[in-house]
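Got a structure for you, questions after.
Heads up, one of the protein chains got dropped from this complex, but the rest are sitting where they should.
Let's turn to chain A:
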Amino acid sequence: MALTGKLAGQVPCITERRVATRIAFQGSRLAARVAPVTRSRVTSPIVCQAVAEYKGDLLNKSYYPTGADAANVNKRWYVIDAEGQTLGRLATLAATYIRGKHLPTYTPSMDMGAYVVVINADKVAVTGKKSSQKTYFRHVNGRPGSYTVETFTDLQKRLPERIIERAVKGMLPKGALGRNIRLHLKVFRGAKHDHEAQKPQDITKEISLKPKNGPGAQVLAAKKAA
C-alpha cells in the first residue's frame, strides 16, 4: 500500500515508515493509539512485506523490545481533562496508557507505555456521598497513633493533584517498574500544563461511562422497564 501524498516525502528511514503506515491506516478516532516510533524489527508499509524483509522467522519468534524501543524519547504524550469526570474511570484510562496496555507491543517487563497529562485536577468528581465520606489516610510521625485522616473535599482543597496521583498509583503495578512509570503521570491543578511542547493528544472522550449513561442507555432502560 502506497504512502499518502502528504507523508511520502517526509519519512525516509525504514523504521519511520511504520508510523506513516499507522497514520495513513487509522482514522481520527483511533489516532490516539498510534504505535511507537522506532522498533527493533524491520517493518514495511507494504502488506506481507515485513515477513519477507525480516532476517529470520518474523511470525514465529515473539517480539521482545530492546532498550531503544522502550526509550522515553519515543513515547507518546496524551492529555486528559478531569473537569467533571469520575475519579476512578479517569484513573483507569490514565493507568492503561501509562502501562502500555493499549499497544500491541505491550510487554509486562518493560515500560512501553505513554506519558499522560491530567489537567483541571481540582475539578474531578466522585459519585454518591464519597466527597464527604471517602477518606485519605496519612502517617504523620512514624509513631503509633500518629496519623491524619482527610476527606475527599478537604484534600481537594489542599492538594488536588494527590487525589489523582493516588488513584492512578493504586492501578499501576507495585514494584520497581511501577515506581518508575508512576512518574509518567503529570497532574496539574488548572487548565494549563507545562507540556505544550510535547503536543499531547486529548483522550478525554475515551473515559468509560456507566452503561446507563452510555450510548446504549435507551436500550437498557427499555429492557429494565420490560
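We adopt the following convention: a residue touches a chain if its C-beta (ideal position, glycine included) is under 8 Å from a C-beta of that chain, and two chains touch if they have at least 3 such contacts; residues count from 1.
In this section, contacts and distances are computed from a predicted model.
> Given that one chain of this complex has been left out, which of "Geranylgeranyl transferase type-2 subunit alpha", "50S ribosomal protein L20", "Eukaryotic translation initiation factor 3 subunit C" or "TEDC1 protein" is its protein name according to UniProt?
Choosing among "Geranylgeranyl transferase type-2 subunit alpha", "50S ribosomal protein L20", "Eukaryotic translation initiation factor 3 subunit C" or "TEDC1 protein", the correct UniProt name is "50S ribosomal protein L20".
> Who touches the missing chain here, A:105, A:135, A:151 or A:198?
In the complete complex, the chain left out is touched by residue A:105.
> One chain isn't shown here. Among A:50, A:71, A:125 or A:177, which residue touches it?
For the chain that is not drawn, the touching residue is A:50.
> Where does chain A touch the missing chain, residue by residue?
Touching the chain left out of view, chain A contributes residues 1, 21-22, 25-26, 30, 33, 35, 41, 43, 47-48, 50-51, 58-60, 62-63, 101-108.
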